[in-house]
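Missing here: one protein chain of the complex. Every other protein chain is in place.
Residue numbering begins at 1 within each chain, and the chains themselves are lettered A and B in the order written.
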Amino acid sequence: MKRETVICGFWLLLSLYSSIESYRLGLSAANRPGPGFFPLIAATGIGVIAALRLIGSVRTGVSAKNPDLGIAGEAKLVLYVIAGMTAYAFLLEPLGFFLCTLLLVAFYLKVIAGRGWLITLIFASVVALTSHIFFDVLLRAELPRGVLDWWM
Amino acid sequence: MATLDALTQGIFIAASPLNLLYGFLGVLLGTLVGVLPGLGPAGAIALLLPLALHAPPLAYLIMLFGITYGAQYGGSTTSILVNIPGEASSVITCLDGYAMARQGRAGPALGIAAFGSFIGGTISIFGLAYLAPALAEFGLHFGPPEYAALMLFGLTALVYLAHGAMDKAILMALFGILLASVGLDPVTGQPRFTFDILVLRDGVGLTPVVIGLFGISEVLVNLRSEAGEIFQKKITGLLPTSEDWKDSAMPIARGTILGFLVGAIPGLNVVIATFAAYALEKKVSKHPEKFGRGAIEGVAAPETANNAASCSGWIPLLSLGLPTGSVTSLIFGALLIHGLAPGPLFIKNSPEIFWGVLGSMVIGNVLLLILNLPLIGLWIKVLQVPYFFLFPLIILFGIIGAYTTSGTTGDVVIMIIFGVVGYLMRKFAYEPAPMVLGLVIGPLLETAIRRSMIMSKGSVAIFFQRPIAAFFMSAALLMLLSPLLTRRRIGHEIIEKLEET
Partner (left out) sequence: MTDYMNYFGGAMKLKLIIVALSIFAACPPLYSQSFPNKPIELVVSSSPGGGVDLIFRLIAEELAKNLKTQINVANQTAGAGAIAAEKVAAARKDGYTLLGTLLGQVATMSVANPKAPANLLRDFQPIAILHGYAAVIMLGRADSDIKTLKDLVAQAQKKPGDLIVAVGPPGTSLTLEVELLKRAAKVDITSLPFAGSAQGITNLLGGHVNFAMASDVAAQPHIKAGKLVGIAVDVESAVLPDVPTFAKQGYPQVNLLASVAFLGPKGLPDATAKILTDVIKKTAEEPKLKENLKSRGYNVDIRTASADMNALVKEEIDKYSRFTPEDLGWKAQ
């Protein structure tokens, strides 16, 4: 299936869902626009544009080939980075800033950049320590302490 | 003449050793805070609140003000270097600034940003000194209908922000508006699109979205490349060339005026000034297609505008005692702590404070220029670090920035989501700038229109009966119709459509 068709399909679905939800929120109340009024306009606009693009893409024929975007090659790397960030986000409060930073940087350097163990550990420790000093001690930025709370 | 005397007096007061010290600390801290995404001047000022009870009033205020405009200097640094806006007002700088960095021209970009900020900030101070009371009075005339018309006019600036397909840009703007309605409805308090998730009740914050959309997506896109491919090894000079100066002169001038005016209207975000300045430059430029690909005007104008706007943004507070945002509210609180009631009589009753602060701003801008220029060399070195060391730092930077916005994991998750969204958008050729515009202007437009409707009991005529509102409505309509009227633009669009299919 043509990529453009899929993308437009996504927009149309979003538009449909948002429109229904906006309608549910209430369009008007005593002469004044309700909470759903604006989202509905935005959602409808998205739907109209998506529909127009869809029609346009269908009309240019099935023969057009999807240009290669290079996603396949880097998908693994991208997913690893995202996984790292997501893990960090959810482990931040239980494990604390220092540990998470250490683990994240080590993970990225080892798994994604493929560097050796020694340099990974050194770099990760330096980064974790420096950012701890910078953000926690100097700036008092209220970053979570996690399990190391008693030590810090 | 009295104004100039007073200002000179103020400069002398601000140049006393104690005030100078506090001022320097303020701009230093401000620059730092500006460079770090997520930690804004509001956060830094809040951290310093306990100090308020011990420090002498004028020195303390000088420091606080220093933080606010210092942040406008620092914000552009990370925008240019790694495509992560340090402040929301630096989003637009990412577009051309980062492109310049990739072309090995990070130095000139940073340099023009610094000089533009200096010029915009300094001239704005004089504008404030002479025009503050008059502008404040004028600002009061802006009620909900005027804002609605103004925002509508602002949205039409969208027309000039996109350099790709127009329909995709409009779609992105609408998406931004839709996204902005997540959270509590400001008029009725009803939750919209929150799915019972507590953190969504505050809405999708601008900062995490922008960090993800610009910064994280940039990293994702570059993962496969080696460092050399991303930032050109050959650095062509650390400072702007004379041609850069020639190109930037008018953008800086226009940016100052536009920024000053936009900032003077109470309640308008500095971000809007940057979007407006960028759009204006693109419209009057003889080569608009260069924007987004490293046009120095695209850095000069917004950076000048944001400093000018941040300075004129003080007008409602200093002239009328009306805080218009989180930072102004904090300064309002700081003034209260010292028993200085900001209000219409503030300038009359506490001239030494008012002029002392203004004087400190003049000095502060000079300090910031001196501070930022030598740092350019340092920043360039940062770019030469191998990418496999750099990208974990960028990601960490982004995460910390997102987390410190509100202290909840939710914002980090939003950043990640929009990192992915940004990545997909780049692959499928959708632009982020219109979406940010929609995200910023959408809620302002909506609340303005709904309040106007409440005021007029449902009649749309209110937008055309009031002079200022009518003016901006006409301007908006003109903007909307003008591209249709310009042959050149139509030709442009048709050619693009043909090229696409």
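Couple of notes before you dig in:
Please note the rule applied: a residue touches a chain if its C-beta (ideal position, glycine included) is under 8 Å from a C-beta of that chain, and two chains touch if they have at least 3 such contacts.
Just so we're clear, the structure is a prediction, and the values are computed from it rather than from any experiment.
The hidden chain makes contact, of the residues B:49, B:134, B:249 or B:477, with B:49.
Although one chain is not drawn, the whole complex shows that of B:291, B:314 or B:332 it is B:332 that touches it. Taking the complete complex into account, B:341 is the one of B:341, B:385, B:429 or B:477 that touches the chain left out. Although one chain is hidden here, its contacts on chain B can still be listed: residues 42-43, 45-46, 49-50, 53, 140-144, 184, 186-191, 194-196, 198-199, 201-202, 266-267, 316, 320-324, 326, 329-330, 332-334, 336-337, 339, 341-346, 406-408, 410, 451, 454-455, 457.
By definition in this document, only the chains that are shown with their structure count from here on.
In the complex of the two chains, the chain A residues touching chain B come out as 3, 7, 11, 18, 21, 25-26, 29-39, 42-43, 45-46, 49-50, 52-53, 56, 60, 64, 69-71, 73-74, 77-78, 81-82, 84-86, 88-90, 92-93, 101, 104-105, 108-109, 112-113, 115, 123, 127, 131, 135, 139-143.
Contact residues on chain B toward chain A in their complex (touch as defined above): 39, 43, 47, 167-168, 170-171, 174-175, 177-178, 181, 185, 187-188, 190, 192-193, 216, 219-220, 223-224, 388-389, 391-393, 395-396, 399-400, 403-404, 407, 409, 412-413, 415-416, 419-420, 423, 427-428, 438, 442, 446, 449-450, 453-454, 457-458, 501.
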